[in-house]
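Every protein chain of the complex appears in place save one, which is left out.
By written order: A and B. Residues from 1 in each chain.
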Amino acid sequence: MAVAIVILLIALGSIAFHFWSPWWWTPIASNWQGMDDTILLTFWITGFVFVAICAFVAYCVWKYRYQKNRIAEYKPEDKKLETRLILITTLGVIALLAPGLLVWNNYISVPDNAYKVEVVAYQWGWKFRLPGKDGVLGKTDIKLINDENPFGLNLEDSYGKDDLLVDEGELHLLLDRPVKFELRAIDVLHNFYVPQFRGKMDMVPGMITYYWITPTRIGEFEILCAEYCGTGHYAMRGLVIVDKEKEYNKWEAKQITFDKMFAKNKNNKNLQLAKNTK
Amino acid sequence: MSDEYEHKLEAKSDYVSDASSGTSASDIDKLPPAELPDQELYHSHSWWTTYVFSQDAKYIGVQYACTAIGTGILGLVLSWLMRLQIAFPGLGLLEPSAYYQFVTMHGMIMVIYLLTALFLGGFGNFLIPLMCGSRDMAFPYVNMVSYWMFLVAVLVLLSSFFVPGGPTGAGWTLYPPQAITSGTPGHNMGIILMLVSLVLFVAGFTMGGLNYIVTVLQLRTRGMTLMRLPLTVWGIFVATILALLAFPALLVGGLMMTLDGLLGTSFFMPVIVSMGEQLKYEGGSPILFQHLFWFFGHPEVYIVALPAFGIVSDLISIHARKNIFGYRMMVWAIVGIGALSFFVWAHHMYVAGMNPWFGFFFATTTLIIAVPTAIKVYNWILTLWRGNIQLSLPMLFSLGFIVTFLNGGLTGLFLGNVTVDVPLSDTYFVVAHFHMVMGIAPVLVVFGAIYHWYPLITGRMLNETLGKIHFWITFVGSYAIYFPMHYQGFIGVPRRYFEIYDSPYIETSTMGLNVFITVAALIVGAAQLLFIYNLISSARLGKKAERNPWKANSLEWQTPEMPPAHGNWGKEMPKVYRWPYDYSVPGAKEDYIPQNVAPSAVTEAKVEKS
Partner (left out) sequence: MNKFFKTLAEKPWEESQAKIDNEHLGKTLSLSKYKLGLRTIMVVSTIIFSFFIIAYADRMLIHDWRSMPEPWLLWANTGILILSSIMFHLTKIASDRQHNDKIKKGLYLIGFLAYTFLFSQLLVWYQLLNSGYYAATNPANAFFYLFTALHGLHLIGGLYFLGRTTSKFLRNNSKVQEIQHTIELCAIYWHFLLAVWIVLFGLMLFT
């Protein structure tokens, strides 16, 4: 009896917890409401299954508790019932999968009007690069990274000269404009994750990965690295600030182009000292 | 020719003088009986070869179990330290590097050295020969060597605590490049020792797996068809096949990473700038490692889950005095889950940066595999329906399994659906999911199984009061630990974080949740000490068990002596006349009919035609 009650309490308690606990997802700030909706649908279906089966178990444990003169049913099989259960389960699975795959299709199809922002991850911080006036990001190579050229831009690529380099781990984004994040890592795996944006993707050295979002809310959001990258993994934080166009342009104007930064580094006395080229 | 030779040796193991069977494939009966020993049993002559270097699968099983559980206790202690750090960061208990080392060792120990070793090496060795009706495993010497290789693997793993740099802190998934670059603890010796330990483990388990496969396929007793095997054997058998096919992937990945670390090859290492300097690697692919690792890693979770499924089916059936519902479907489901498990691995890599089109494929296969798993759940609860349920400890733990596995399996549906995995991957939702479905549910089965088979192994019963306390704290406590944790994942709290500290959007109440979870974890941990005490003290002081105390049908309870002696069956091998689920057969005198009871002894029982 106690067992049945506890099982029932667990099921009902879980429901209660779900609705009344203060812990729920962070308010969404991007266009990926579809992910949230799919999660809600999954909650309804799995929640129903969980309560139904727990209730059934509780009922059986109570109703069919051991009695000396009770004889259990002897029924090795019930083809009809089993077939029906398989069918219902398959339908349930399809109901979950179909919307999920639709949203995934959107996630991997970047809209044509998305502007590009490169995110560079390193142990343990974030750097960013914007395409600048020519709208194209210059080519990079990890082999080219050195003190003067911390982003590893290819000096022969003219598109790279006007790229804006953001070194302080704070990225600004335009409100209501789709943006494609081109993700790079220079040492180990990282993952560019902002919980309010819902999207994430690993960053693999030697590859350029991507995902896209449309920010839908003004605000300051924290970047959390979401792929274990060594002892500083938890401390690898940054900031994303979603701005209206005016504020964004102000911020963009303050950023340094690659040309200027490279020239400055070349003349940097400290660097020259460190590299013995003074 | 060699087959004939084989038959000569095994002639004694077939029931020779049965009057009814003079037909069919009985050429064996016509061969003269071989001299002792049949089935090439090794008879030990010294204390060392009986209790230490034993070739008897029952002893080897106990050795595996003790080593696995001992290592598991270490893993448990590590988890306490980790949880204390998370909940009370102000205490400054651990450095980040130590924290990550504990995270890694905890994970690897629990998955591989506890669960896999316990289910396959522990339960497999003890139960397979007995349930199949054979005297021992097919290759007892190799079986013995497999245990010692396992022990050496454990020792090598533990030795990594004592080398400069300490054990690896790369996470149990050991992803390159970070596993062997300087930002990760233990990137020098620690990771190498871990990989060496894994290679030894795989070698040992291939030897063991060889035994389980050959014994189940070829060494069953007369009358024991595959479909008359208890589901416990089916679970362990298919899990072993998975292990033999999946561990090579881990071996390959491990070997290549060892070379990357030791010799500077670039199997997995691309061009890297680490801590300001260009490393000498180039051209390797970190994603290749992930493919190899998860090709092993996903079947691995089924290697843990399938034996649990099989065992719990038997526990429920025996303690509800009712045949398992849908035996054929259960077998099909085990085989189906096993086969499908090789096609879902990249659902661990949805956000790893692989070709996004793979997401469609793997999400589909992953949700397909939910169907046979769901069928098993239905069949377990349909076994309870119209049963005669004894709330013994094995049954209590089985019920606990159903609830927790259901929960964990359902949250898997969230993660398997690729688009839902995007916000939830690498958060505490994943941690909660896999603990619930791998850590709690199968471990509840382990407990239930130990309470169930303890009398067979030791001849005594475990203390029931201690057991009940152990059950309630463990079941309710574990659920309290992991259910709320899912919601941390919804908030977006990432996993493998040493500290959350001042984050503008994570409410302070999450820290409160952390404290709650840690306290619950410590309480549940303490309850396990009760269990260990029960295990040890009952071996001497426990109530003496009567023969076949649970009135079960399967062969392991039908040996002439309990605990079974060397050779299991005495002079005559058993003969099987029925499947193991003849419980509450209409018309029968008792509510159980053991497998080796001849039809002539139960003529009043009327078996229903399906």
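As a convention for this text, contacts are C-beta pairs under 8 Å (C-beta built on N, C-alpha and C of every residue); 3 or more make two chains touch, one makes a residue touch a chain.
Keep in mind that this is a model prediction, so the values were computed, not measured.
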item: Among B:H106, B:R321 or B:R578, residue touching the chain not depicted; value: B:R578
item: Sole residue of B:L226, B:M275, B:V515 or B:A601 that reaches the chain not shown, by the stated touch rule; value: B:L226
item: Residue of B:P248, B:G459 or B:G567 in touch with the missing chain, whole complex considered; value: B:P248
item: Residue of B:V52, B:L217 or B:A565 touching the missing chain in the full complex; value: B:L217
item: Residues from subunit A at the interface with the omitted partner, ascending; value: 76-77
item: Interface with the undisplayed chain - residues on subunit B; value: 1-3, 5-6, 14, 20-21, 23-26, 28, 132-134, 138-139, 206, 209-210, 213-214, 217-228, 244-245, 248-249, 251-252, 255-256, 259, 263-267, 280, 282-285, 288, 292, 323, 327-328, 331-332, 335, 575-579, 581-582, 599, 607-610
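Just so it is clear, only the chains that are shown with their structure count from here on.
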item: Separation of mean Cα positions, subunit B and subunit A [Å, integer]; value: 32
item: Interface residues, subunit A side, partner subunit B - complex; value: 3, 6-7, 10-11, 14, 17, 21-26, 32, 34-35, 38-39, 42, 46, 49-50, 53-54, 56-57, 60-61, 64-67, 70-79, 81-82, 85-86, 89-90, 93, 96-97, 100-101, 103-105, 107-108, 122-124, 141-143, 145, 152, 183, 186-189, 191, 193, 195-196, 198-207, 209, 220-222, 224-234, 237
item: For the subunit B and subunit A complex, residues of the former touching the latter; value: 96-97, 100, 169-171, 175, 177-178, 181, 183-185, 270-275, 278, 282, 284-287, 320-323, 325-329, 351-353, 356-357, 359-360, 363-364, 367-368, 370-371, 374-375, 377-378, 381-382, 384-391, 396, 399, 402-403, 406-407, 410-411, 413-414, 417-420, 422-427, 476, 479, 483-484, 487-488, 490-492, 494, 496-500, 503-505, 507, 509-510, 513, 581, 583-586, 591, 607-608, 610
